[in-house]
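Every protein chain of the complex appears in place save one, which is left out.
What follows is subunit A.
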């Protein structure tokens, strides 16, 4: 078997091997209850990575996801009291709109996505600080339970977050596999000039990809604030690195066109297992970020399609 044919299978093999290794070291790790709670905890990160997949799938990047989630935790905490369940609509609309703005800047004004999303992230950070007055906010616990309690409870032994994550994954998978949008995004990722030449309105679809990324980052922020019952302008810091790692290690390369949301599911699970394994193997938490940084470099180096880069800038 050549490396080229082996490559697509690498992510799930990595996941199985890692899980097996940790399972051998500590069999408790493999108890279903433990695995389920582990999976439940990672759902906000998974939702964020799910959205980010679309931005990377078209060969771009979205560096605003973390600031977006931060801002949404603040918005959700403030407006839950006055808007009730409608606050979810507000949050997702804000994420969709700001993602659309990043997409507009990138496609119509030719601002590279890492700069446009960085700038939109700056706007989000300002809004979050302004709305919160730079303080940590708390949700009214009773109202949170009444409105969003279903998100974080348990059904039997299964955490409800998993159903939410599964539903969003199904929607994204449908978009990717069964809609025109999904096909166009694949075409754009595989080769943008060719997609354009075949008469597709590439700009519109790319904007939608960034909008989906923004909307899902907002969803991640909402779930995160419900879990923590509050929000703050920097509460979700530390999400960006594992989210990018999850997408890339799952097998959606930086150059776009291959991979997809299912890969991100596997990638997120790998991130979860790595995090848990540090605990079981007695590695200190302070080493986590450094480790993920190195894993990120390895993942990019392994997945990137160099034939698409004429000069590497």
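Before moving on, here are some points about what is shown:
Criterion: a residue touches a chain if its C-beta (ideal position, glycine included) is under 8 Å from a C-beta of that chain, and two chains touch if they have at least 3 such contacts; residues count from 1.
Note that in this section contacts and distances are computed from a predicted model.
Name of the non-displayed chain as stated in its UniProt record, restricted to "Cytochrome c oxidase subunit 3", "Autoinducer 2 import system permease protein LsrD", "Sulfatase" or "L-serine dehydratase": "Autoinducer 2 import system permease protein LsrD".
Contact with the omitted chain, checked across A:15, A:65, A:80 or A:105, is made by A:105.
Only one of A:30, A:85 or A:115 touches the chain withheld from this view, namely A:115.
Only one of A:86, A:130 or A:174 touches the absent chain when the whole complex is considered: A:130. Taking the whole complex into account, subunit A touches the unshown chain at residues 59-61, 105-107, 109-116, 118-123, 125-127, 129-130, 134, 192-193, 196, 202, 241, 244, 254, 286-294, 296-297, 300-301, 304, 306, 309, 311-313.
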